[in-house]
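In what follows, a single structure is set out as structure tokens and then discussed.
With one protein chain held back, the other chains of the complex are shown just where they sit.
The block that comes next holds chain A.
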Amino acid sequence: MGSIIGVLKNILCRMLQLLSFGKKTITNSLSVYVKISGGRTVAVDLDPTWDIKNVKEVVAPRLGLEPNEVKIIFAGKELGDKIKISECDLGQQSILHAVKVRGRLRTTLPPPSTSLIEDIDEQASKPLSETLNDTMFSNEDSSKSSSNIDDGSTNSGEGTNRTNVHFYVFCPTCKALKTGKLRVRCHFCKSGAFTVHSDPQSWNDVLEPKQITGLCENGSELCADILNNKEPTFAEFYFKCSEHTSLGEQDQAVPLYLIRPNLRDVPCLACTDVSDPVVVFPCTEGHVTCLDCFRQYCITRLTERQFWQHPEYGYTLACPAGCPDSFIKEIHHFRLLNDTQYAQYQRFGTEEFVLRSGGVLCPQPGCGMGILIDEGCVKVACINGCGYVFCRLCLQGYHVGECRSADTEIGANAEACSYNVDPAKASEARWDEASKVAIKVLTKPCPMCRTPTERDGGCMHMVCTRAGCNFHWCWVCQTPWTRECMGNHWFG
């Protein structure tokens, strides 16, 4: 309810603003929202050349306060008076938070821990995403990171902020890889009126919950008391796409944290070109590929059905160099594939999940619906799918008694048909018949996972090529491979 009222108020305020446009003329204006403690939101047009002091002058009267009684919070930091709007990583429709200064509380807080940030004066902070730099997030050696900070201090303020941190995200609105903005809110009440006690120093601090503590200005007592003071108030980090106008607080993006700026000019493992950004795999070596080769790697492994169904992460891949424990945790990285490829990824992933959970895939051509069934159940109906009712054992239409082979089934159907057609002609004239025959003649199902398998030479010892199955079986017996098979018919 509160949010609806908030939205209505926004609209009202916007209209009022439009009516009173004659008062102040702002060129190149930036429309942002200011959220006031208590849930009210007001729309404000800012000039990028203003500093935060100007903002306070505009906002304070609306709160019924003096400008020096207001503090402005954005992206985990209280913004200092002298900071320019243009330095604040604000976009159209960004949301600033304005709260009343509570002088006493501040002194009881633990001091901000040492960070690489130059600002010693806490009052003069910039938002987090403006002060963090890439080096902190790429495990740079100390010599290099210190030189980078020098760069930062020399070109501070104007021009290109080369050292600003680069986050890459998958934006569900743009449906593409975009650069992202880091934002902070309270872990408990999700309010953005939150300041961090220390800056995140690594991706782990950002991605894992409860790493960084802070102060929630929305209701500090409330959020501190939530667990009877057993736990400090924690920050929660999230990301927004920096390439489209914010659609509100729910408009978030998924951080693709393996994609990083190529600060060290590391050549791609596969094509050996040096590109930027790159994918850094989560192995101890940190193997690097360019985005094109990452896509190529995914497509190659996907078509060979060599993705791995990981119990925690989902359908994923490991480092192409075969490093141990290097599975990609955040499967949104596969959104780098195009829509067709990603749809295939999703289909294969779902199929693998169903098979791994002991389910079956509906055998009706063009259906393939995954069905999870109880053990021992033989009659399977494709509910929510095509409605086909089939036998779990032979994957033919459901029947009573023993499974018949597919050949006799076709014969029986032809006889039952009242129209007299030569069965041989009829079977030749069927759509897809050639490929069905090919699959029937040339393949046998893996006894473990039933994947139709073709044997194109070699011995009778088969190894299922489906990732995660790798079952050793005998082409002749269609049972697990044994020493008897080896002795009797290894080579036919």
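For the reader, a short list of remarks on this structure follows.
FYI, a contact is a pair of C-beta atoms (placed from the backbone, for glycine too) under 8 Å apart; a residue touches a chain by one contact, two chains touch by 3 or more; residues count from 1.
The rule is simple: contacts and distances are computed from a predicted model.
The chain not displayed here is annotated in its UniProt record as "N-terminal E2 ubiquitin-conjugating enzyme", chosen from "Eukaryotic translation initiation factor 3 subunit H", "Meiosis/spermiogenesis associated 1", "SAMM50 sorting and assembly machinery component" or "N-terminal E2 ubiquitin-conjugating enzyme". Across A:10, A:296, A:364 or A:396, the residue that sits in touch with the chain not pictured is A:296. Which of A:312, A:325, A:374 or A:456 touches the hidden chain is settled by the complete complex: it is A:456.
Checked against the full complex, the candidates A:322, A:366 or A:487 give a single residue touching the omitted chain, namely A:322.
Where chain A meets the chain that is not shown, the touching residues are 269-273, 287, 292-293, 296-297, 300-301, 320-322, 456-459, 461, 463, 491-492.
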